[in-house]
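Take a look at the structure below.
Only a single protein chain was left out; the remaining protein chains are all shown in position.
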Amino acid sequence: MTDFKGGILIFLEERNDKLSKISLEMVAGAFALAKEAGCLVTGVLIGNQMEEAIETALRLPINKLVICSSGSLGDFDSDKYARVMEKCYKEINPSLVLLGSTSVSVGIAANLSVRLSKGFVSDCINIETGDEGFCLIRPDATGSVHQRLVSETGESLICTVRPGTFSEDDLEYSDITPEEVFVPWEDDVSKALELIETVYEKKQYADITKARVLVSGGRGMGSAEAFGQLRILADLLGGEVACSRACIEAGWATGPMQVGQTGKTVHPELYLALGISGAIQHVTGMKDSDLIIAINKNPAAPIFDVADLGIVGNIENILPVLIKQLQERKGDV
Amino acid sequence: MNFQLDEKRLALQAAVREFAQNELAPGVIERDEASEYPLELYKKLGSMGYVGLPYEEKYGGSGGDYLDYALAVEEISKVDASMGISYSVAMSLYGGSIINAATEEQKLEFLPDVFSGKSLGAFGLTEPNAGSDAGGCVTTAEKKGDKYVLNGLKCFNTNGPLADHFAVYALTQPELGAKGLSLFHVKKGTPGFSIGKIENKMGIRAAQVSELIFENCEIPESALIGEEGKGFKYAMKALDGGRIGVAAQGLGIAEGAFEIARKYLMTREQFGKPIYRNQHLAFKMAELECEIEMAKYMVYKAALDKSEGRPYTIPAAKAKLVCTNAAMHVTTEAVQMLGGNGFMREYHVERMMRDAKITQIYEGTNEIQKLVISGALFK
Partner (left out) sequence: MEPHSSIYQSTMEIIVIAKQVKMADSVKCDFAGVEAAIRLKRKTDARIKVVVMGEEKDAIAQVRDSISMGADSGTVLLLENAEIDSWICAKAFSDYLKNENFDLLLSGSFPIDADTIQTGLLAGNMLGLASASHIEDIDTGEASGLLKAKKRMEDRVQILDVKMPCMFAALPHPEAPIYKTVPGINRAYSVDIPVIKLDLNDQKGKIKVMDSFKIGERKRGKCLTAISTEGAAKEIINTIAANHIL
C-alpha cells in the first residue's frame, strides 16, 4: 500500500536570485497536500548567489530546506541539478517529487526519472491524495480527456505541474524557520554540456502557447488599427496577443498568433476574446483556458456559451476604457 | 477507369495547398488592390520545385506530368488566381512554345531559367488587331544577314513587365499572312525591345499585363525557334496546353469561391437559423457542387490525355470552356449568397468574380473554344 510517509520533495527554482512565481505556487500546493496527507515538505534550492532566494525560502511553510550552492551551479544544467536532487531523494525518500513546469525543470525531471528509475508525469493540472498515494491529474495526449494517474509500482513519482495550477495567493508565510541543510557540490571533470553565454533578449515572435494571459482579437475588432491596440492591453496584463483566423486573412496578424483548429491550441490562465464570434473552429483551440472573458456586440455569438464572463457591447468603446482603468490600477500600486 | 488520384499526387496537391494557404493567402486582397505581383513568392515556389512541374529535369523542370501541373495551378488559383495565370503562362504558353519546336540546344538555353522558377516567361502573340484572329498579326521579323529585325507591337501580354524570356510570334513572310508567321525567343533588355503600357484591369490585378514594343529590335538568327512559317502551328499547339492551365485556373477559382460560400452559409444566421437551412440556397450549392465536379474531370482528363500522348486539342478546348464558365457562374452565385458581405473586398468572392471573367476571354475566347469543338463535330 502506498503511503505518503516520505512526503513531498519540491524543486525550488530561482531566477536572478528570486524564487520564481511557479515555485511559490508549488509550495502553496504542496503545503495543502501535506496537510491532507499528514506528511512533510522539503524544498531544494540549487544555484549560485541565492541570498535573497534563500531568505524567502526560509519563510516558506516547509519543514526542511536543502541548499546546494556553488559557482558552477548557476547554469541550470539538468544533469547537475538532477544529481543534487538524486542525493536529496536518497536521503529523504519522498513519495512525490514536485517541480513547476518550466524550460529548466522538465530536463531535470526526465534526468532524475531515469537515474532513480521512477515514473515521471509532466504537465499536471492538479494533484490529489487518495488510497493509491498521490494522484496526478493531467490532460491526456489528445487533450480532450483528463486522466488520474498513480504509480503502477507503488513507488514514488516525479511530476511537473503547470503554472497557475496552484495559487501563490494561497501561500501562508510562516514564522517557523525550516531546518536548513547544506549539501556540498562536487564538480565533475568531463563536461558533455557547457553553458557558454547567457543572453537576455526578448523573443521576436511571441509563443502564445506559453503565455499565461492571451488577449485575442477577432473579426469584430474591425480594423488593423483597432487590432493594434490589443498589444497595449496585453502588456498591461502581462500577456501576449493572439487572434482568430479572420485576422490572419484580413492581414492584421500573422500565422503564429492564430488560435484554433488550423492554428494553435492554448490553455492560458486568462483568455480575453474580443470581437470573436466563437465558431467551433476557434473554440476548439482555447476552450481549455482557465478563465474566458468575451466581449462581442452580438448577444447570440457562440463565444458566450464558453465564456465565464461575457459582455455584450461595443469593443471600440470598452477597450479604451478598459485600458485606462488598468493603467490607473497599475499606477495605484 | 480509376478516378482516384494516387498517393503521390495527393501528397503533391496537399503540399501546394499548404503553401498557397500559408504564403499566398495573406495579402492577396492588398495585392489585388495595389495591382502588385508577389515575385518573391513565385521564386519561392520555384525553389521548391513547384514551377516546371510538367517538364523534364534536364530543362530545369521537376519531372512530373501535366496532371501534376494542373493540380498545382488549381490549388494556387483557389487562393490567388493572378499567381495561377502567371504560372500557367510561363509554363504552357512560353514553355509550350519553346519545348514543342526548339532544338535541343535552344531548349537547354531558353528553358531552365523559366522552368526552375528563377525567372518568368511571357508569350507575345496577340496584337491590337489580332485577337481571336491571331493570324492577323502584323509584327514583322525581317531577315538581315545573320539577324532578324523585329518591328511591331504585342498587347495583353501576361508577365510582360516581369519576364526575362519571351516567346514572340512575328511575320517573316508578311505576304503569306498566318502561313508566314514565325516563332522567336527574345530576351528582356534586348535593344529595341521595351515594355509599353501596363494594363489596369478588372480582375487578376496582381498579374502584370502589358504591351511589348519592338522598334528595330535585332535578335540573332539562333533566336528563331523551329521553322519559318510554322509559327501559327506552334502558337496553336502552345495554346492547347495553355487551355489546360486556364481550365485548371478556372476550376480553382470556382472551388475557392464555393468553399467560402459553404462556410458562410453555415455560420451566417438569419431568422434564427443558419442560412444553409434555406432549401433554395442548399439546392443551389448542390447544383454548383455538381458543376464543379464535372469541370474537374474535364480538366483532369485533358491533362492526362496530354501526359499520356493522346490527342488533347479538343479535350483541352472543352475543359477550358466548361471550367471557365463554372468559374464565372460559381463566383457570381457566391457573391449573391454572401449578400451584402459578398460585395465587400474582405470576403474575397467579389475579387474571385472579377478574376473569373477574363478566364472566359483569354487564351481563346469561349466562343473560339466552341468553334474548335464544333469544328471537330461536323467532319
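A and B label the chains in the order they appear, each numbered from 1.
The criterion applied here is as follows: a contact is a pair of C-beta atoms (placed from the backbone, for glycine too) under 8 Å apart; a residue touches a chain by one contact, two chains touch by 3 or more.
All values derive from a computational prediction rather than experimental measurement.
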| item | value |
| --- | --- |
| Which of A:V213, A:V241 or A:I276 contacts the chain that the document leaves out | A:V213 |
| Sole residue of A:D17, A:E86 or A:D123 that reaches the chain not shown, by the stated touch rule | A:D123 |
| Hidden partner chain, residues of chain B it touches | 7-8, 11-12, 15, 18-19, 22, 48-50, 53, 62-64 |
| Touch residues of chain A, complete complex, unshown partner | 15-16, 75-76, 78-79, 102-104, 106-107, 110-111, 113-115, 118-123, 130, 132, 135, 139-153, 155, 157, 167-169, 191-201, 203-205, 207, 209-210, 212-213, 237, 254-256, 264-265, 269-270, 272, 287-288, 290-293, 295, 299, 304-314, 317-318, 321-322, 324-326, 329 |
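What we mean here is this: only the chains that are shown with their structure count from here on.
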| item | value |
| --- | --- |
| Chain A and chain B, separation of their C-alpha mean positions in angstrom | 53 |
| Parts of chain A lying in touch with chain B, wherever the complex brings them together | 248-251, 254-255, 277, 279, 300 |
| Interfacial residue positions of chain B with respect to chain A in the complex | 22, 25-27, 29-30, 267, 269, 346 |
